[in-house]
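Only a single protein chain was left out; the remaining protein chains are all shown in position.
Coming up: chain A.
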Amino acid sequence: MSMPPTSSKGRIVLVHLYPREMSIYGDLGNTRCLAARIRRHGYDVEVHDHHPGMPFPQDAHLLMGGGGQDSGQSRVEDDLAVIGDRLRGLAADGTPMVMICGMYQMFGHAFITSDGVELPGLGILDVTTRGQSTRMIGGIVLDTPWGEVVGFENHSGATMLGSGQAPFGTVRVGHGNNGQDHTEGARTHNVIGSYLHGPILPANPAVADALIAAAAERATGRPFEPEQVDDALADEARTRQITRLRARGTGKLKDTAVH
């Protein structure tokens, strides 16, 4: 734990989308992690919980959304239709966002249920998800532009990337988007969609800091001015888990379709 400097470098507004409805797999941990790291980097943070029906905040420098149950998703659909244009505008303008599991799916073009019903999404990420009867569950290791990332996946939706859509990472151990093409998640501008729980950010601080860097620039108009943050615990937790998962493997992925 490093001590934050005494004078603030600026104020970052962190918006947690639907913390009641879409926050079931420890997603709150991502918000806790971002808020703590923003402070440790010497910035002030204002965490804004956005609930369905509430006005969306004027300033929004960093957005976090999590996984939910079917009942939770149906409760936020109407609100997403209301704030959809705003979210699309913020995404196109480079606002950093991390959307996990259910919210990742809803940021895509559509979710097609196992009965064939097509539920439209926001279309911020060029992905389409189909409901399946089997769940993809287990530890997962990715290669990403921010190094190796580890987490836990638990989803029944199989997600396909549109042509030209960049994944968040390449699967080294686990299932990823669909268990077939070795991709995991999606990334457009500064928006990251991913299935990784864990939660993803505390044990993968490089991803958290990339989001914070973009948020700090938007909030202050200046380049990110990071502090030296001691990540020894996160590094140890991450590398130990990666070592375990690599040793165990899953044996379920074909070795041919490496991207």
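Brief remarks on what is shown
One rule holds for everything that comes next: a residue touches a chain if its C-beta (ideal position, glycine included) is under 8 Å from a C-beta of that chain, and two chains touch if they have at least 3 such contacts; residues count from 1.
Convention: contacts and distances are computed from a predicted model.
The unshown chain of the complex is recorded in UniProt as "Lipid II isoglutaminyl synthase (glutamine-hydrolyzing) subunit MurT", chosen from "Thiolase domain-containing protein", "Rhodocoxin reductase", "Amino acid ABC transporter ATP-binding protein" or "Lipid II isoglutaminyl synthase (glutamine-hydrolyzing) subunit MurT".
Which of A:M54, A:V82 or A:I137 touches the hidden chain is settled by the complete complex: it is A:I137.
Listed residues A:T170, A:T220 or A:Q241: the one in touch with the omitted chain is A:Q241.
Only one residue in the set A:Q69, A:T113 or A:Q180 touches the chain that does not appear here, and it is A:Q69. Although one chain is not drawn, the whole complex shows that of A:G65, A:G169 or A:G198 it is A:G198 that touches it.
Along chain A, the points of touch with the absent chain fall at residues 1, 19-21, 23-29, 32-33, 36, 69-72, 75, 135, 137-139, 152, 154, 197-199, 202-203, 233-234, 236-237, 240-241, 244.
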